[in-house]
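Every protein chain except one is present and positioned as in the full complex.
Now for chain A:
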Amino acid sequence: MSMPNQTFRTRVSEGLQDAYRRNVVGKVQDYFRAMRNNIFEELGNVEEWRERAAQIRSHTIENLDAYLEMFSENIQKNGGHVAFAADAAEANRYIQSVAKQHEVKTVVKSKSMVTEEIHLNGALEDIGVEVFETDLGEFIIQLDNDRPSHIVGPAMHKSKQQVAEIFSKKAGETLPADAQELGRFAREYLRDKFFRADMGITGCNFGVAESGSVVIVSNEGNVEMTSSLPRVHVVVMGMERLVPSWEELDVLISLLPRSATGQRTISYATAIHGPKRENDLDGPEEWHVVIVDNGRSKLLGTKYQQALNCIRCGNCSNVCPVYRHIGGHAYGGVYNGPIGAVITPLMENLPEWKELAFASSLCGACTEACPVKIPLHEYLIELRHDVTETSEDTWSERMVAHLFGTATAHPSLYEMGQKAARLPFLSSAAGPMKAWQENRDLPEPAKQTFRDWWRQHKGGER
């Protein structure tokens, strides 16, 4: 999750200039809004569902150490291997060593954000392993050397024409910009990779602690192939992805697709309980689960702990007006949208990512939409507070804030300030309201303030 070599401002203006992407995101958001309303209505009491889901997640995170222990013991009982990785380097080293041990030449991958976060593809390529993303969106991104722009729809920002160009380069012939044709190319291209691959790597939506199972939901069905065809299957998951038991899973898995894409159910839910057993027809011979921390435990026990409740449904992006206009790349990290703005600075470091906290109008749409009730916009306010406490380069702003605080505590000073607000200097090209004035008119200050009017008309009364 490293910052691309661009400032936040540049990324934002690039995002704003991308007319195609803005149009698509707007349409997707409007469509989801309509879908989600219907689909959620069907559930009955939506608020109760959210409350229950939030409780499940909070309970799990509060007892994360116990559930992690239970989960990993059960994986081992089922014949799997468990590894804890404190950071990206550790996770990559472990996966590299498994690959070397099995003389892996080809890897197929499906459904994993965390591997993007730790730059696993690069690490595998470094040791001469070929890596193929098999989910359509990730496949497009990989071929184009791009980054995902949405948690659930990573290639949402690409047009059919762009995809056709990208695929044509790979195919060595001109492919038509037709969804069917492009889909067929991807399938054919990937088919033999599936059979050739010695190792499959997937993510994990939920780890079920009571049974040591890994549950992955998808719409394309690649997960099955990625996890069962190659000899070795490696699951890479964030350390917070657990649920205590199947009962809780049921609740969360009802909410995930509804929140993510407005779907009633997902097309595929794969549950993996371990490597192939004696009488099993298929499945990998060896099964590894790599549990990645990489900054997550920094949130434990802090006021931000609930950010770990996230189930990565992407719904906060689907309703966010800022995301709608600037797009996912502007956020700079792997996780974009409101949840990205919250967790990127927390998992990495605040000073480097401080603009993200301010890239919100605090409208609260994200908080309202989050199925597990993470107080996203309130966290952004908290982060701003942390920024002012820690950063050193906001001196002039800080002075203004102090003056303001002092003035509001002293009515006569405050009134002087209110009068000063009518001075032309404030709204002039060099004044503090310059940024406002570039694109908007300021209203003319009234000839008489309300308080002067009150004094004049209601004089004597307080």
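We adopt the following convention: a contact is a pair of C-beta atoms (placed from the backbone, for glycine too) under 8 Å apart; a residue touches a chain by one contact, two chains touch by 3 or more; residues count from 1.
Here is the rule we go by: contacts and distances are computed from a predicted model.
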| item | value |
| --- | --- |
| Options "Chemotaxis regulatory protein", "NADH-quinone oxidoreductase subunit K", "Alpha-glucoside transport system permease protein" or "Lactate utilization protein A": UniProt name of the undisplayed chain | "Lactate utilization protein A" |
| Touch criterion as defined above, residue of A:70, A:113 or A:326 at the omitted chain | A:326 |
| Contact set of chain A toward the excluded chain (per top definition) | 12-13, 16, 26, 30, 321-322, 325-326, 357-365, 367-368, 381, 383-389, 397-398, 401-402, 404-409, 411, 414, 418, 421-422, 432-433, 435-436, 438-446, 448-451, 453-455, 458, 461-462 |
